[in-house]
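With one protein chain removed, the remaining protein chains of the complex are shown where they sit.
Showing chain A:
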Amino acid sequence: MSRQSLAKAHQKIQELAWEPAYHEPYMKYGTDYTFRKAAKKDPLKQVLRSYFPMEEEKDHRVYGAQDGAIRGNMFRQVQERWLEWQKLFLSIIPLPEISAARSMPMLFHVVPNPELHNGQAIQMIDEVRHSTIQQNLKRLYMNNYIDPAGFNNSLRNFQSDYCGTIGRQFAEGFITGDAITAASIYLTIVAETAFTNTLFVAMPAEAAANGDYLLPTVFHSVQSDESRHISNGYATLLMALSDEDNRQLLERDLRYAWWNNHRVVDAAIGTFIEYGTKDRRKDRESYAEMWRRWIYDDYYRSYLVPLEKYGLTIPHDLVEESWKQIWEKGYVHEVAQFFATGWLANYWRIDAMTDEDFEWFEYKYPGWYDKYGKWWENYARLATPNGHNAIVAEDVDYVYPHRCWTCMVPCLVREDMVMAEVDGQWRTYCHEVCRWTDVEAFRPVYQGRETPNMGRLVGHREWETLYHGWNWADVVQDMGFVRDDGKTMTAQPHLDLDPKKMWTLDHMRRMPHLQSPNVLLNEMSDSERDAFHADYIRQGPAGRPAPTDA
C-alpha cells in the first residue's frame, strides 16, 4: 500500500467512529481526569490491512533467527551468569505485557476520542504478541540451555518468590485504579516511553555480548512496536493537558509513575546488566552511563522537558534524585547485593563476582571496592556448602533490610528510610517519595480534592510476613524451589552444577528461622521503634551495621 493510499485509508476508517444513538456503553472503569476541551487526533495512522502483514514479517525474522540459533549451537557460547538472570526477567515480563493488553479497554472507557481507540486496539493486539513471544522465548531457553530449572516452573515461582512483587507492580499498576493514571501515565507515558529503552534496547545489547542473540532478536522486535504505543500515550497526554483541572492530577501521577518506574526497573535491569554480564571491557557502557543516555537525555531532556511549555509540571527534582540514587548512592549495587543475599529464596543461580569484575566496577564506579568488594569476597567464600550457613545467616557485616511498603524493593539506601503508621500498621519506606505514594497519592482525597477513582496499595506486601518464624528448608519447599531429586535447591550461589557442590534442603534446615522485619517492627514499643529508626538510617553502605559510637 502506498504512503498516499495509507493516508487515505486511515482517513476512511475514521468513518467508523461511533456516536451512540440508543444505548451508552457501560463504563466499567473510571477516572478523575476530565476531557472537556480535548482535541481529537490520532497521531499514528495505522490500518490493520498493513499492520498484520508487517507483524507477520517481523515474526518471520524472529522465528527464523531462533531456528538459526539452535542449528548454530548458540548455547555453547552463552554465559550461564547471564542466562540465569533471564529466569527472573522472563518470569516477570510476559505479565506486564499482557497487563498492558488488558489496560487498553480501560482507556476506551474514559478517553472520548474514537480516533485514538483504533491505536489503542492495535496496541492491545501488540501486547498479546509481546507476552506470548516472550513466553515462547523462555520455552526455547528451557529446552536448549543446560539448566532448565527455574525456567520450567517460572510462573509458579515468580508468583511466590521473595522479589516477585517488585516485578509484579510493573503490571498490576497498569490495570487498576484510575484508568488514566494506570493505563496512560504509568504505562505509556513513563514505562513505555522512558524505561523500555533500558529494558528492551540496553539489556538485549548486553545479552548479545554474553553470547545470547535471541534476546535482542525478540526484544528489538518488541521495541519496534513501542513507538506506536508512545504515540498513543502522547496523544492522550496532550488531551489531558488541554483541561486545566487535570494538571494537579498529572503532577501527582508523573511523580508516582516516574519514581516507581525508577525504583522497580532500575533495580531489576540495573542488576541484570551490571551483575549478569561477563563483558568487562572498560569501554562498554555501565548501567549508569546507559541510564544517562537513554533516560536522562533521550526521555527527560528530549521528551519530558519540552512538555513544560504546555503546562505540565515536570518532576525535575525526582529525575535528579533518581540519578543521585544510581550514581552517588549505589542503588543498583545495593539491590544486586540484596538479590545475592537472598539467593536461597529465589529460583536461579547467582554467580559470585571475581577480580576482573571488581576491577571493572572500580573503574566505572570509583570507590566501589571499598563499599562492596569485601561482601562479594565473602559471597564467593561461602558459595559452596562447607559446614557454614548461607550468607544471609552468616556474619558478613550485613543487616537484613526492611521492605519498602510501596515499591517492595527493600530500604537499601539506609539513610533515606522513613516510617509511617498507616491504617493501624507501622510501615517502612525506602524513600520519602514512596511514603508519599502510599500515604498521600493512593488515597480517595488528594490535597483536598476528591479522587474517588484512585487505586489502593493492597495485598501482603512484605514477603517475609508469610514465613515469619519458619525454618528455611520449609520456606524453600513451600515455594517449590526444589529440583527433581526432591532435595537439591533450584537456586544456588554459584554456577557449578556438580551435585556435590549444590545446596540442599538439609543445609537449609540447620539455619536460624526466618524473621519478618515488619512483624518485628510492629511488636516494638514507641521508644524501641524510634531507636530502631535512628540506628537504621546510620547503617550502610552495603548494608553495614551502624557504626558504634566511640
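Note that contacts are C-beta pairs under 8 Å (C-beta built on N, C-alpha and C of every residue); 3 or more make two chains touch, one makes a residue touch a chain; residues count from 1.
Throughout what follows, contacts and distances are computed from a predicted model.
Name of the non-displayed chain as stated in its UniProt record, restricted to "propane 2-monooxygenase", "NADH-quinone oxidoreductase subunit J", "Glutamate ABC transporter permease" or "Putative phosphonates utilization ATP-binding protein PhnK": "propane 2-monooxygenase". The omitted chain makes contact with just one of the residues A:113, A:153 or A:325: A:153.
Of the listed positions A:103, A:325 or A:341, the one in contact with the omitted chain in the full complex is A:103. Touching the omitted chain from chain A are residues 8-9, 12-13, 15-16, 18, 20-26, 28-29, 47-49, 52-53, 55-56, 59, 63, 73, 75-80, 83, 94-95, 98, 101-106, 108-109, 117-118, 121, 124-125, 128-133, 135-136, 139, 142-149, 152-156, 159-160, 164-165, 168-169, 172-173, 175-177, 208-211, 278-279, 281, 283-284, 408, 444, 452-461, 463, 465-470, 474-475, 478-480, 483-485, 488, 490, 497-499, 502, 516, 519.
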